[in-house]
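Pasting a structure here, questions to come.
Missing here is one protein chain; the remaining ones are kept as they sit in the complex.
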Amino acid sequence: MHPLAQATTQPLPLPEVDWRAIAPELALAVAGVVLLLVVAFWPRAGRGVLAGLTLAGLAAAAALTVWNWDLERVAFEGAVSLDGITRYARAVLLAVGALATLMVAQGDSREGEPDDSPPEVFPLLLFALLGMVLLAAASDLLVVFIALEILSLSLYVMAGETRRLAAQEAAMKYFLLGAFSSAFLLYGIALCYGATGSTNLLEIADATGDPTADGTLLLAGVGLLAVGFLFKVSAVPFHMWTPDVYQGTPTPVAAFMAAATKVAGFAVFLRVFAGALGGLVVSWRPVIAGAAVLTMLVGAALAVVQTDLKRMLAYSSISHAGYLLVGVAAAATVPAGVSASMFYLLTYAFMVMGAFMVVQYVSRLGPPDDDAIGERSSLEDYRGLARRHPWAAGLLAVFMLALTGIPPLSGFWAKYYVFLAGIEAGLTWLVVVAVISSVISAFFYLRVLVVAYLQEPVGDPGAETAPGRTPALGVALGLAGLLTVAIGLAPEALIAAARSAERILG
Amino acid sequence: MLLTATLFAPLAGALLVALVPAARQESARLVALAASLVTLGLAVVLAARFQTGDAGFQLGMTAEWVPAFGVSYRVGVDGVSLPLVLLTAVLTPLAIAGSWRMADRPRTYLALLLVLETAMLGVFVSLDLFLFYVFWEAVLVPAYFLIGSFGGERRVYAAVKFFVYTLLGGLLMLVGIIALFWLHQQATGTPTFDYEALVDFQKAPSTQRWLFAAFFAAFAIKTPVWPFHTWLPDAYTEAPTTTTVLLAGVMSKLGVYGFLRFALPLFPDGARWAQPVLLTLAVVGILYCALVATMQRDFKTLVAYSSVSHLGFIVLGIFAFNLQGLQGGVFYMVAHGLVIGGLFFITGMLEERRGTRRIEEFGGLQQVVPRMGGVMLVITLGSVALPGLVGFVGEFLTLLGAFLENRVYAVLATVGVILGAVYLLWAYQRMWHGPLEREENRSLPDLTRREWAILAPLVAAIIVLGLFPRPVLDRVEPSAQRVVEQTQAPSP
Partner (left out) sequence: MNLGAFAPILAMLVLAAAFAVLSIVVSAFLAPHRPTRAKYSAYESGVEPGRLPQGERYPVKFYLTAMLFVVFDVEVIFLYPWAVVFRQLGVFGLVQMGIFVGLILIAYIYDWKRGGLEWD
């Protein structure tokens, strides 16, 4: 036998496979693979069948999440941790996934026209969710990176799922800038590994307290990690891609990106920064707080001048990322920062998805576009919506007011909770900036309502084409609206659940 | 329970109105009127059950809402809030009756009026700071749609300006509320927004100052105190008249009520620190807005400015920190609500008949519509505080309070009284007397039965409360006295 081979005959340490810990992720993966095979062997399967299968997969994952609800442990040698953040994010993400499935199932084609988007969007949705759920549970920087890539790659493809030019452009931009930010993140991971000797968040947390560790290298790594995460959650000054991508990509995908990516991104942001790097809070808090100020103000200010609703929602999502960053900045020193951010993500996800659902509904009205570049989402298309489609306009009003933070809708409690955490952490100045940004944001949310309610419809409303039957979208809209109002009236249970998510297991 | 029923009866009515089928829009008016009358009935029962002489909160109700945040549903009335609840309950049915002929989306309009009533009642009866804030912001939404969807030409501008201004103030107050909550939790360990607990909680004078400033932002904008009033003329002028009645009659009281109920007892040191500023702003507002009102050609804008000017008296009375001033302030709130409501109703009736509100378009109306002129005279005199009418009692008491506190302010404010008489009587003279020059004015119909039904209760209240203010003042006095004591209490 070759001498080299002899040297390695001792048994290797094998990792223990904790199947139960990743059961929901496994369910999503299996469902995604099954759907891929269905698409391969039965290309003519209707959207209803595919959506049904997707929902079944999500339901299975949800059931497993409930089964795991009280499980708190670190699995796979610290690569995955099950704690409050994990289960809260899982629950929110699966709910968001279900709503997105309904939106995707509705598609953007009208009655009698061929479906524009390919059936692959369903398995891709599941794979993206798999990445997101895994991202929220990851407690090793390498798992963070892999999960991020799973979700990003799926989203790059989903962004270009239709043949519209705008969607293709959005997919390309998203891919290029996403790859760019992944490189930052990876470099940051490498530097953190160089400084602490580990990619495991628990070990990094221990190492940050070690005075002999290489401080400069670690700080450089933390900075690059911050850049990578800020890219993913679209915070200023790394937000440039967001408006173009949200505007160009098909509305269901934009909704999914706006809601789910933020949930997963902020879950990992909290885990890494407030959890593992909590010892360095003095170093990173000014950076995050500064990014929060910029994000809130720039997002709100640029949203004011938009004339396209999807683009405006993109800027609004940027400014909401700013409020969430206030929560992240607070989270390292006050646990309420974690629960406030998680609760914010929950309410924000439903509000913003609801708003995009209305966009999807309205884009089906009016004559089909002849240029086939983008969807109909200009504010002009909303003129007099209240008279033409009172229900859609009413829901739009609910979502816009909730996004503004008017009580007693869900967005109000979220904003309140984040403000509370900020003040508790001694960041009162940041909260005052958030208040100013909220007032600016009232301008553009109200402008949508002005257009929808206070302006007369253009042209002859009778000549407009009907939106066609929209059962899936109708159900999704109803759910999002119901949740936004119900959480506003009785937020207690969900706040309590968010409170239980405060403890980070590294 | 009774109070809760009063509070949510209009909201239930609004839901019923919204459920009326589109084909039978007319019956929505009956539903809305019935709902508002039920509310009035409940409010009257409430007043009857009220124990005169008791300074504390009565007829209250407490329930958990969001215990995680220490937020509860806690309501109650005392001598200060009860008159305002009644005022709201009286003005809303009148406003609904005033909108009887409305052709444009009556269902939506009436439902919004009723939602507005619940939100405003909620502000008056909340005894939990958070609940108070929720109702405070909830007022904005129906008011925004009422102004922006049904108003005049520049309605969108007016509505957005109103919304953003008030939202800014409200959010700053929210920061103050959170900070207060947080301080209290740190000191005592119990998370609560309970009004009484937070009043009893001792706050350092320096903390009180900036907390007062945060609350001031909300109340000064809502009242409005000069120079935060610029949204008001736009909003009042552009809003449909019956909305303006509620905005001027009730919503403008939310701000002064906020000062009285929250800013003073919660932050006595802060309030005393800010007293000179508030008194000065009040006097400047009285004089400035009176002068601006004199210059107006649009009668509705004139009344809007007169409203800002008169609210200055209420602020003056409240910040006198003595029984006369506070009692007078509360009474003046009621009086102002009745008078300004009447003035706006008449403006609306004239506009319905002639399609304009410009003063020079009228003249000599007394010859054509004498009954309307008579009513107008009573209301105008009530507004300029003729002794024997309702405005006099309020104005006299607030000025007396201010005089006892600081003579200079009182003397200056008295000049405002004279100016008030000048612009209102001058406008009255130009519109109702003189030669009947315009051809269009010759054939104006006089008051209809519906219009009588709207104006008669107001006129009756203006005269009766002017002659017999005691029943109101007796109920206000203990609670006002309590506020005085809380405000004068020495800091630790």
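Lettered A and B in written order, each chain numbered from 1.
By definition in this document, contacts are C-beta pairs under 8 Å (C-beta built on N, C-alpha and C of every residue); 3 or more make two chains touch, one makes a residue touch a chain.
Note that this is a predicted model, so its numbers are computed, not measured.
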* Structure fact -> For the full complex, contacts between the hidden chain and the displayed ones involve A
* **Touch with the omitted chain, as defined above, among A:Leu36, A:Leu202 or A:Val287** => A:Leu36
* Positions on subunit A contacted by the hidden chain, ascending -> 5, 8-12, 14, 17, 33, 36-37, 39-41, 43, 194, 214
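Note that in this section only the chains that are shown with their structure count from here on.
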* Contacting residues of subunit B [partner subunit A, same complex] -> 65-69, 133-134, 137-138, 140-141, 144-145, 148-149, 155-156, 159-160, 163-164, 167-168, 171-172, 174-175, 178-179, 181-182
* **subunit A - residues contacting subunit B, complex** => 401, 404, 406-408, 412-413, 416-417, 419-420, 423-424, 428, 431-432, 435, 438-439, 442-443, 446-447, 450, 453-455, 490-492, 495-496, 499
